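My questions all concern the structure below.
Note that this is a trimmed complex: some chains were dropped, and none of the rest were shifted.
Which chain is which? They are A and B, in the order written, and residues in each are numbered from 1.
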């Protein structure tokens, strides 16, 4: 390490600072606790593509998160569980951050990568159909991670694909592995949300953004509904008049969770337990300034133990002066994403048998 | 697998469907049959660059194809034959498809890759000479795979190169590994073309494109002449008045193979056994529509057992409605290219000794 850093909370004094010396919520083992990981549930992912949050139920999300916690807290990687497997990272919409997260996950498990880092500027962009590109993927890898600017890209590439696809964001569609990383972070912060919680322990969830048109927000909201037993209320802060759209509104209504829509975060911030942000000003390749109704900083009236999520990169909607406080769950969220992706690769490629038996609390 | 797919031929009913469940001509072992692979012939490639089809004779093409068939049908890759070797993939003309084919080939054999995915937009483009780039390659890898927009690029980079180069397409020059992949597919389809064939079994070969100015077509035609004993006639379909140019015309005349030039595929299609297509409308960075004289689709008057080759990507010259018919040899061709490239790397780098002895029918 270049230097040791000891972040200390500046806005809150907790009995026990939950952050480790790297400023992260460190304790994946707390999430795992004495549970075993149910292999039969994880094996539902074998050979499957991961396209939408709708493929998941709560128990599958939990087993994936527990498996990720295990991968984060033990040295399982050294058993080379992805040995001999090739992952294709196909980014037709460039995203260095997401691509590196996936590639790092694979390489640490000794898998290999062939990479299309910038699909829009390379040969495949010249008029070739996505279904032909899907057929190409069959020949060159064992699983594809794809990001694309178009929502329908996933359906198109799947029409000829015979290997599993992990959707890393399709237009205004979904971003399911991000939602898993989001909830992995939340469950580290409050492991009791795994099961039944008392009325007092239920959380008020704030979402800054437009679930109806932003894929990460959409996927996060859908996954949150799987944990509705632990949620007291969902507040959506958006400048759009109808931030949900018909389908999500029905889903939310049917869930029985109380929800509230506003265009000013200050109206609800002091009651929120979890605040999910996004670079909501970031539209395609341009972005613009947000006014204070959508920004968070150290002077925001946050509850002492509220936490903030953000699927980085951020612009100025989230002030760096929050980084060194215990409100910062977003760094934990980014770090954990690597292990969520590892859990998915091992499951989809059915490489459980490669893991060191003695360290793994698997049950069937 | 995401889903099982059982392609059934829609236009032909064969006694025995030659396609496997992936829609590919699957049986590389038939090509290998009970032959041994002559190691002395393969070893002619040790330390050599692969620049042009003219370096090959028929027996070398056959041993490379038989070796590729072996690699495709056995688990030889797990012996890590390229362990410790670095392949530089230098694409000064971007081609995601070709680059991924080479990289996948190397990684499955446990070789390593340093990649110039888009040479035109990076540092090397800023006025540096190709001979200096060749000297750079000496320091950073064990073999170079290069694609370049300029025909003379290969000579220039070779002037300082002391490691082998595999030519992955140089301007309007050659694309020899594509021609090997093309003939690998043809030999899987009709293994008897390896040796003497009866007059009735000889094939009529149709080539859509301009051999004189398109590298893949050029290399394919040159390699086809090595198999002239199995070829009854070659028909070239091109909109150009002189699609061959002087050198190829002499070569073709000297070969003794009957040939015919037309500008309408419909004139010959019903007699063709093998149809070699290309994105002939694709010129540099622009492309334009082709009229029906150069297109193939399910209603084309194909012979029942005719096969179509295409070194993808395709535009609309080749209708996807042919994909699920037994005419589709182009997917087999694309899949096989990976193993052709593996055979070349193992040969050029002389890694035969790394292969598991017991499984390899090598003779010397």
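In the analysis below, a residue touches a chain if its C-beta (ideal position, glycine included) is under 8 Å from a C-beta of that chain, and two chains touch if they have at least 3 such contacts.
Nothing here was measured: the structure is a model prediction, and the numbers come from that model.
Participant: Which copy number describes the whole complex, given 2 displayed chains of the same sequence?
Facilitator: Full complex: 3 copies of the single sequence.
As a convention for this text, only the chains that are shown with their structure count from here on.
Participant: Indicate the whole-number Å distance between the mean C-alpha point of chain A and the mean C-alpha point of chain B.
Facilitator: For chain A versus chain B, the centre distance works out to 42 Å.
Participant: Can you name the residues of chain B that touch chain A in the complex?
Facilitator: Listed in rising order, the residues are 1-3, 5, 22, 77-78, 94-98, 100-101, 103-104, 107-108, 115, 117-118, 121, 282, 285, 287, 312-315, 320, 323, 331, 334-335, 337-338.
Participant: Which positions of chain A touch chain B when the two form their complex?
Facilitator: Contacts found on chain A: 47-49, 84, 86, 88, 112, 114-119, 121-124, 126-129, 131-132, 135-136, 138-141, 158, 160-165.
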